[in-house]
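I'd like to ask some things about the structure below.
Apart from one protein chain that is not included, each protein chain of the complex appears where it belongs.
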Amino acid sequence: MKYVIIGNGVASVGAIEAIRKNDKEGSITVFTDETYSCYGRPLISYYLEGKTTLDKMGYRGENFYKENNVSLMLGRPVTKLDAENKKVTAGGKKYDYDKLLVATGSSPFVPPTPGYEKVKNKFTFIRLSDALAIEKKVTKKSKVLIVGAGLTGLKAAEGLYPRAGKITVVDMADRVLPAVMDAESSAIIQKHLEGKGIKFCLNDSVREYSETAATLAGGAKIDFDVLITSVGVRPNVALVQDAGGVCERMTESGRPFRGIVTDDNQKTSLDDVYAAGDCTLSYDVTIGNTRPLAIQPNAYLQGEMAGNAMSGGITFKRNYLPVNAGGFIGLHIITAGSYVGEATTVRTENSFHRFFVKDNRLMGFIQIGEYSRVGILTDMIRKCTPIGSVDFQELIREPKLAALGMDYVKAVLNK
Amino acid sequence: MIDYIQPDYEVVRNKDLCIKCKVCVRQCANEVHQYDEKRDVLYADNSKCVNCHRCVTLCPAKALKIVKTDHCFKPSANYTTEIIKDIYRQADTGGVLLSSMGTPKDYPVYWDKMLINASQVTNPSIDPLREPMEIKTFLGRKPETVKYREDGSIEVEKFPNLELKTPIMFSAMSYGSISKNAHLSLARAAEQLGIFYNTGEGGLHEDLYKYSLNTIVQVASGRFGVHEDYLNAGQAIEIKIGQGAKPGIGGHLPGKKIGPEVSRTRMIPMGTDAISPAPHHDIYSIEDLRQLVFSLKEATNYKKPIIVKIAAVHNIAAIASGIARSGADIIAIDGIRGGTGAAPSRIRDNVGMPIELALAAVDTRLRDEGIRNNVGLVVAGSIRSSADVVKAIALGADAVYIGTPALLALGCHLCRSCHAGKCNWGIATQNPELVRRLNPDIGYKRLVNLVNAWSHEIMEMMGGMGINSIEALRGNRLMLRGIGLSEKELEILGIKHAGE
Amino acid sequence: MKRVYVNEEWCLGCHLCEYWCVFSASKETHFPFAFDGGAKPPAGIRVEDYKGINFAVNCRHCEDPLCLKGCISGALSRDESGAVCVDKTKCVGCHTCIAMCPYGAIVSGGDNMPIKKCQLCASRDHVPQCVAHCPNNAIVFEEE
Partner (left out) sequence: MDEIERMVNEVDEKYREGNVRIPSGCAICGYFSKKGRALPAIDAVDAMAYMHDRSNGLGGGFAGYGIYPDFPDHYAFHIFYDNEHAREETESFLKIRFDISNMERIPTKKVYGISGAPLIWRYFGRLEPEVKAHTELDEEEYVCQTVIHINTKIKGAYVFSSGKNMGVFKGVGFPEDVGEYYRLGDYKGYCWTAHGRYPTNTPGWWGGAHPFNILNYTIVHNGEISSYDANRRFMEIYGYKCTLLTDTEVITYIIDYLNRKRKLKLEDVAKVIAPPFWSQIEKMEEKEREKLTTLRNMYASLLITGPFSIILGYTGGMMALNDRLKLRSMVAAEKDDVTYVASEECAIRSICPNPDRTWSPAGGEPVIVELEKEGR
């Protein structure tokens, strides 16, 4: 059996680990345009921040590819997929496959803005190469402009916080983290970051760039030495799309595609072609439908599912959901699910916890500051546990297994 | 009112070691340990401490110890601290002093004044690791004569006997005086060990009927929990006449210990005191005893041996002789140092006699009267080690009952506060929170370990004597020599002095 | 694989498991040194107390470890024994695993610090210390 994997992110690793559980013999070849073995992409902000180092960033051990007998083709992007003949083209050469995984991830989207081409130090923030390039340009005196106040933008801000002189963040939305927070919680984060000296220009956008300045739609002018654009990503669907695979189109947002369409086992519409990770769609249990869920845990789980499907392992329908966790200069958040239905908020001196309940189910939560054992809640969302079957008041006070009922506790903890 | 009583013990906390984990606070049912949140300080109320070592044992930092206070009265060999305090207590309350477990008084421990023999040269000692060493014991009446049938098989009169894999049983301790988990531990251990535990006068909890093959059921003066199924649930029935720690008086389980389960098991209303009368009101003489013995035999189809348990009192030999003639199959004798869940202190500390003397006197008397083989003889009342067992058997006992050592194995620290019902070790309590502290899974294994260890030691000592079967040790008083005993004591014990 | 199981019937809520866990993870040789200052550092095991019921929860070392699969840095992995362990030099403290663990068995090590979790005391002793020091067999370490 010849397995070919396009892409070198965690979906790829998930697939390799799953395949090797089921098939110790088949050949596995991984093509990537990157020149590093797999690393967790979100680590790049931690790298800038100094919380990790290049030698610690490997997602798996040094010998991972060797131990799993994987040919890792670094710097060798796949340029064409011939699904009919089961071949991929990379570096001008054609390679046969029996099972193919497309884990091409996503690419940063840079909105067309006048003068952007003039900017000297402009970056996106998604790959290690981005971080390494930014690192060279940023000094303690640097003024950094970040376009985009989403997770990536704010993590970039956090990463650069100890290194840069001044950081300004611009976003079209009226609040930070518009995709993962509601208004009230956004305000908490914004206030915290402002307290750390980060400046926000919200409800605004860049009208025009000069070499070292941006003029905003609202009229303000912001000088910068380094520009980072992080307004969002686009799934890399071209290979599958060109080969005739079904991808979901999204008209209203302006993005051409939301992602490659797969079944529950990550199989695409093409025979023996699977897809996983940011380039695909996921089944979001909190909306009961598929949507792009470009978060790393999903990428691994989908890669693993694909790997199992490709190599005859156990497959099943997983419930995915948005989960985000991370700190913003000392203030941690964990969020999960969708913010629909009735909200309940529990505030303490050091924490803000908000829960969303709909149809007798916990649909989502936002936790800021101190929190504990929130995975218990995530699991409730994932499993669609009826609220009526648990002591919900206790759970939102302090998550605990006992509040889910002793039958459950015995089932999971007793021998 | 002035409190005349100063604490007996002091809790010493080593602040260098204490990590303020507060396990002491959580675990002390007497509420000795307290935590002051505002000052972040742990402190102790010594007056409540009974010196049970729960806190000391559980303290992960080993930061605690309990010391005897050196606060003192003016020393007197006559008016001792204990005497003075007892007088204060009685002046405070006007009541009878209560205590628990065996007497702390300094009566002679004859076990410690007898030495065991061993083989040298003229005959070989036997290595129990290499040779069989038999300690299986039958308890009960033995037939004397054998008739041969035509086919050469033998015919004898059958008497019900108890078969023990090792000559050690667990003494009667009632459900009520000890917890269900303690009972469960005893029952499971007895099952594993091939011996018997004894229900005491508390009936038999329905969950314990499954240990029937290793159960002795007791019938005492209160008749608590006695019904037909109960009588038939065990392998033997013990009529309790008396107890070594409180000869001549009955029992008293306070109403606060009579919760729903104890109430159901004892067949008495919840919350009422369970008072066993001093005598059985149907036994005012030895003939009456015979009637009860045979009533019980009748009720159980003559399938179960009847044990009569008595406290060692002055006339013990004659009493035992009477019992042996009453139809009883086994006599159990309990000495003055035996334990109790609650007894008036003055009785516990002053009435009765040491089991060693009682045993020797009874065995001798039954032999003199030619009726020793009519009964099994079990002794109790401070059998503290395998050496005590060996000595008891050499003096003439068939087997022993152990109570206090069994409780110690379960975690008891002999704080002698059973009567308070707040046993921190989950043994002598009915408080569910405390009862839970005794996990029978652990408890029974510890009991099994203890008895197995003793059995090994018994075998070692037997092997040393060149004896490989326990019956050859029974009554083999030549294997004992007294040390530091008077002529009279030697005479009663029927042994020679060391060197003779 | 040998796992830690819980008998809630026998848990006394004494919390000793938590302290022994901290001590075990601290690699100190003298117990109190693991608790300098008296404050209890986070432990890989936690005793729940709910309506009079107590039991200890620690990592189940699941068949399908969502924490490991969700980890952004690759700091979580299985050791040879099958235990899910954290490489403290790789963990960046993002808390994704805390968000993922269905049992709430992973705890924050503090801001910017690696997370804490049960590692089955793999490096210190054969029997996990919470099990070894449970006074009532409320936590046991047994084959599945």
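Chains: A, B and C, in written order; residue numbering restarts at 1 for each.
Just so we're on the same page, contacts are C-beta pairs under 8 Å (C-beta built on N, C-alpha and C of every residue); 3 or more make two chains touch, one makes a residue touch a chain.
These numbers come from a predicted model, not from an experiment.
Chemist: Sort by label and list the shown chains the missing chain touches.
Modeler: Among the chains that are shown, those touched by the missing chain are B.
Chemist: Of the listed residues B:20, B:113, B:372 or B:437, which contacts the missing chain in the full complex?
Modeler: Of all options in B:20, B:113, B:372 or B:437, contact with the hidden chain holds for B:372.
Chemist: Looking at B:213, B:318 or B:478, which makes contact with the chain not pictured?
Modeler: Checking each option in B:213, B:318 or B:478, the one touching the absent chain turns out to be B:478.
Chemist: Tell me which of B:67, B:156, B:213 or B:318 is the one touching the absent chain.
Modeler: For the chain that is not drawn, the touching residue is B:156.
Chemist: Of B:136, B:227 or B:346, which sits in contact with the chain we cannot see?
Modeler: Of all options in B:136, B:227 or B:346, contact with the hidden chain holds for B:136.
Chemist: Just to verify: which one of B:1, B:77, B:91 or B:146 makes contact with the chain not shown?
Modeler: B:146
Chemist: May I ask you to list the residues on subunit B that touch the chain which is not drawn?
Modeler: Per the touch rule, subunit B residues meeting the hidden chain are 119, 122-124, 126, 131-132, 134, 136, 138, 142-146, 148, 153-154, 156, 161, 367, 370, 372-373, 396, 465-469, 471-479.
In this text, only the chains that are shown with their structure count from here on.
Chemist: Could you name the chain whose CA centroid falls nearest to the centroid of all protein CA atoms?
Modeler: Answer for the innermost chain: C.
Chemist: With chain centres set to the mean of the C-alpha atoms, which chain is at the far end from subunit B?
Modeler: Checked the centroid distances; the maximum from subunit B is A.
Chemist: Starting from the mean Cα coordinates of subunit B and subunit C, work out the distance between those two points in Å.
Modeler: Distance between chain centres, rounded to whole Å: 43 Å.
Chemist: Give me the residues of subunit B that touch two or more other chains.
Modeler: Residues of subunit B touching two or more partner chains: there are none.
Chemist: Counting only residues that touch at least 2 other chains, which ones in subunit C make the list?
Modeler: Only 7 qualify.
Chemist: Once bound in the complex, which stretches of subunit C touch subunit A?
Modeler: The touching residues are 5-8, 46, 48, 50-51, 53, 55, 57, 60, 66-67, 69-74, 77, 89-90, 92-108, 111-112, 140, 142, 144.
Chemist: Which bits of subunit B are touching subunit C when the two form their complex?
Modeler: Contacts found on subunit B: 16-23, 26-27, 40, 57-58, 60-63, 436-439, 441-442.
Chemist: With touch defined as at the start, can you tell me which subunit A residues reach subunit C in the complex?
Modeler: Residue list for subunit A touching subunit C: 14, 39-43, 46, 51-52, 56-60, 296-297, 300-301, 304, 323-327, 330, 332, 334, 336, 371-376, 378-379, 382, 394, 399-403, 406, 409-410, 412-415.
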